[in-house]
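In what follows, a single structure is set out as structure tokens and then discussed.
Every protein chain of the complex appears in place save one, which is left out.
== subunit A ==
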Amino acid sequence: MLGTSGRPGVTEKPPPPNWILVHPTYQQMKTLEVGDSAQVHAAFLVYMDLAEEHYILTVTLILSFAVRRWKEVSCVKSPELQVVLLEGREKEGAPVHTVLPLPVDQSLSHKSIRHVLDRGFPVLLCAVASDSTLVYQRMTDGLVTPDPPVGPFQDVGRRQHRKRRQQH
């Protein structure tokens, strides 16, 4: 993982093969006694993405170093969904978010989403693929108007229209 110098690539020794299992956060998640081990594993990967430094293998097969450094990241069990949820702040003073980590091959219902929204925090759904790729989506109660298109706007002008006509 990371050596004492704090820079990637300067590791002192390779991590043990079962480093996930001995990780304190993972063990904490196990104590929540959620039956779905795939979901717990997904939750741990999301925790690592949010809170700790880790390597990711990008699409172009470049090993890059990623860190988000969310604050006060904790795990909690959702009784209705029987899954591990994460809570945290993106940075100091930011509002608390609930993160719902799920393996990408699972399904869920609108009712489950509402249960997570009912906790009162903005919700991020995180889909975890089998190669550990993570995709986050924002879920909000109500109708959220999308951002308007970005200007500056230019009228195309008659010349463009004439050009298009001549192509026919």
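FYI, a contact is a pair of C-beta atoms (placed from the backbone, for glycine too) under 8 Å apart; a residue touches a chain by one contact, two chains touch by 3 or more; residues count from 1.
Note that contacts and distances are computed from a predicted model.
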- [ ] Between "Dynein light chain roadblock", "tRNA-splicing endonuclease subunit Sen34", "DNA replication licensing factor MCM4" or "Trifunctional enzyme subunit beta, mitochondrial", choose the name on the UniProt record of the chain that's been left out.
- [x] "tRNA-splicing endonuclease subunit Sen34"
Open item on the list: Tell me which stretches of subunit A touch the chain missing from the display.
Closed with: 68, 102-111, 113-114, 117, 124-125, 127, 135-149
